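Next up is a structure, given as structure tokens.
Let's look at chain A:
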Amino acid sequence: MATIYIDNKPYEVKEGDNLLHACLSLGFDLPYFCWHPAMNSVGACRQCAVKQFRDENDTHGKIVMACMTPAADGTRISIDDPEANAFRAANIEWLMLNHPHDCPVCDEGGECHLQDMTVMTGHSYRRTRFKKRTHRNQHLGPFINHEMNRCIQCYRCVRFYRDYAGGRDFNVFACHHAVYFGRHEEGVLENEFSGNLVEVCPTGVFTDKTLKQHYVRKWDLQTAPSVCVHCGIGCNIMPGERHGDLLRVQNRFHSEVNGYFLCDRGRYGYDFVNCNDRIRRPRLRRATGGAHVSVAAEEALEGVANLLHFGARVIGIGSPRASLEANFALRSLVGPDNFFTGMSEKDLLMVRLMVDILVKGPARSPSLSDIAGSDAVFVLGEDLTNSAPMIALALRQSVRQRPMALAKKMHIPNWNDAAVREAMQNEKGPLFLATPCATKLEEVAAHAYHGAPDDIARLGFAVAHELDPEAPAVEGMAEQLMSLARVIAGDLGMAERPLVVSGQGCSCAAVIEAAANISRALHKKGKPAGLCFVVEECNTLGIGLMGGGSLEQAIAAARKGKADTVIILENDIFRRTDAASAEKLFAAAGEVISIDHLQNETTVRAGIVLPASTFAETGGTFVNNEGRAQRFFQVFVPEDEVMESWKWLRHMRDLTGLPQAEEWSGLDDLTSALCGAYPVFTGVKEAAPQADFRMIGRKIPRQPHRYSGRTALLADISVHEPKPPDDHDSPLSFSMEGYEGIPPSALIPRYWAGGWNSVQALNKFQEEVGGLLRGGNPGRRLIEPGKEYQEKYFGRAPGPFSRRQGEWLLMPLYHIFGSEELSSRAQAIAERSPVPYIALNAKDASELGVDGGGMIRLLLPDASYLLPVRITPSLPDGVAGVPAGIVPHLSGSGLPAWGRLKKGEGG
Partner candidate 1 sequence: MKEIIMSLLTVFGVLIAATTIAAGLIWLERRLLGLWQDRYGPNRVGPFGLLQVLADMIKIFSKEDWIPPFADKPVFIIAPAVIMFTVLMTFAVIPFTRAVHVVDMNIGLLFFLGMSSLGVYSVTLAGWASDSKYSLLGGLRAAAQMLSYEVYMGLSLMGVVMLSGSFNLREIVEAQKGLWFCIPQFLGFAVFLIAGVAETHRLPFDLPEAESELVAGFHSEYSGMKFGMFFVGEYLGITLISAMIATLFFGGWLGPVLPPIIWFLIKMFVFICFFILLRAALPRPRYDQLMSYGWKVLFPLSLLNLVVTGGILLAR
Partner candidate 2 sequence: MLSILRTLWTVLLHTFRKRATVLYPEEKPSIPPRWRGRIILSRGPDGAERCVACYLCAVACPVDCISLQATEDEHGRRYPEFFRINFSRCIFCGFCEEACPTYAIQLTPDFEMCEYNRQSLVYEKEDLLISGPGKYHDYDFYRVAGLAIGGKDKGQAENEEPPVDVRGLMP
């Protein structure tokens, strides 16, 4: 700790931070632009000027940039000094010289950092007589709108896009007063994190294009704390609603999970909530084989009641994309023996294996901030950029950890970003990748190995054996691979915080076992190795912890005649198993009830469809890949007859007429019952305050205090304003009235502070800028590594992959845009999704007599597909790739599988 004097008052700050960081953490309002807590200082904008004094006798002082000056013990500065004030005001005036007069039509207006800072410094009138500089804009794809006139040249965008996120197709061009931030030519921004430019840009150069289509101001959005549903990482988000539509998603800070950023799938995938495929009214078939008719909820429930009579055999199929509470409600309704997880056998086995390793093994599952802090990483079988983009972003930071030591040796503080990068040059820390084919992360990797899953597992086993000879050895490894394994083992063994990443991506248990072995071997050497597993869906780990049979077992049970009725909860079983097996379920079951929010094949086939609410219309808990239970809250009340899944299930439970042990009057009751039923879920209750929580007797309002149009919004329907809906399930209210201050971190619905209308108001919600939220981060980790674990390694490495004649091993290739079920229904995401294809290396393609763009017929035991070829040189011989979740009826869960390939007709 160091004592610094600000305007002659002493303050305790962390030694070595820069002054801007220290001042903001202390709660001072000091304007800034180019500094960003995640990207540190470059001193480009000259806005955070303060006056520094040599000692208490120095009255003259000198102007310094707070972000470039270390907070050493005894530093004396003045923020309020008239000269510093004048300097900052003049600086803003210069920055505003060319800023266009278009705030009213700028999407950033009302949440603009530049507006806030201009008001803070007091500049209000443009005195210059000269003309304003203008720029042409670029079309940057479906996510980002470009309006270059507004730029104030703070360089935050390039620093984020190039330095932080590793993008290449965006840069700064031209010189002097004409610098231009954009692409070398118009086109879609390729980087997966481009959406963050919206929040990174202090003004309106980059704005959210999807919001623009139904634009409303920040103060008109009804927001609530939520959790992203588009992958297993569980980034914290803040969705915003108005007029019954979800309008945008913004980052919700969590220092351990997503920090300041989101991937584009998470930011733009929300649109599925508004899509035309939404089921908004219950549907049922009045006659067997008849068409669906929309009916009132009463009639649908009547139909359900007929199926749930006493003695009826009912099985329930849960879902890894439904909340813990909804799954638990289904499990309670049908009984533990009749509850199935809804995951395919293959997936379920792997999830169980991962859970087992995490619960019993020595390695701790790292949070994203831990991942970013790792200094040696080995990734087995995961294309992280596509399957868990935020981990890829964290790994891009992790490769800086080791070279950072160079900067330290030169006494450059960590926050001095430009200097640190200059010192590091292109040095990269050890990141090793072993994947079926080339991935984007290879740009920063020390070495990338491409092989079939079995070969990846063998490499992993070999690395474990190198680290600890007691680990099972691999027979018949090529010398080249052995030397690679030695290099990897050497780097991991030398690291202070090594990390192993693996997951569901290869659908290969051996890969996961190999990863577990490596982490075990590292722990044996006394290294606190992290073991990160990537799971596919937002609650995969949660339902893995909950347990239950696989989808195949459910189908088998139905076929054995154990199911008069099947209840499918938020699950499209056609995505999890092949069409033939799914059809068997419908054939065997007497009646299928599907509770879901989007039209899909399962809902089309089901006899009764009940409209469920999406993540934005309900509350619940997800468990992310790290084992962290995170509560998400309802953002808005859905229209029509859409209802939370657990409420539909509650209705069903009431319809059975059976006496019940506990009452589910609210979501909290369900959570309590869940905690009672599973010791592992005890922490779920502490993930967020309960519904009866109040701040000085008041609820926390979902609407900002400036929410407009209350008395006119619905006036076209009736001039008599309706009462705002009640929320019995959370301490938040659907109104603008309530507690105005800073609520507990799990309940922060939006960032706003007096004078800080932009997202940068977040500074006021943190204990220290860039650090913990006040009162600690939300969510609870449910899994901690076992204290007493067995020093046992997983059995034997698989044999090497051998290709088959005429058959190819089909690997699922994940795509950030398109592979995930829900986000692919969002319009902007759909625009970026690839069309179905089959990937082969050039040698295999020529063997089949096709080249890039030619057609290939893929023959599976019960289906065949005609797909265009995409040449992927990095694929091993005998392995073909198909995009996961994009080819209709070719479920990602069914892969990898062997399939025959033939040159297609017309190819």
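Operating definition for what follows: a contact is a pair of C-beta atoms (placed from the backbone, for glycine too) under 8 Å apart; a residue touches a chain by one contact, two chains touch by 3 or more; residues count from 1.
The candidates came about this way: all candidates are chains of the complex that A comes from, given by their letters.
Please read these numbers as outputs of a predicted model, since none were measured by experiment.
Here chain A appears alone, and the candidate among 1 or 2 that touches it in the complex is 2. Chain A makes touch with candidate 2 in their complex at residues 100-105, 109-110, 131-137, 147, 149-150, 173-176, 178, 180, 212, 214-217, 219-220, 243, 706-713, 715-716, 718-720.
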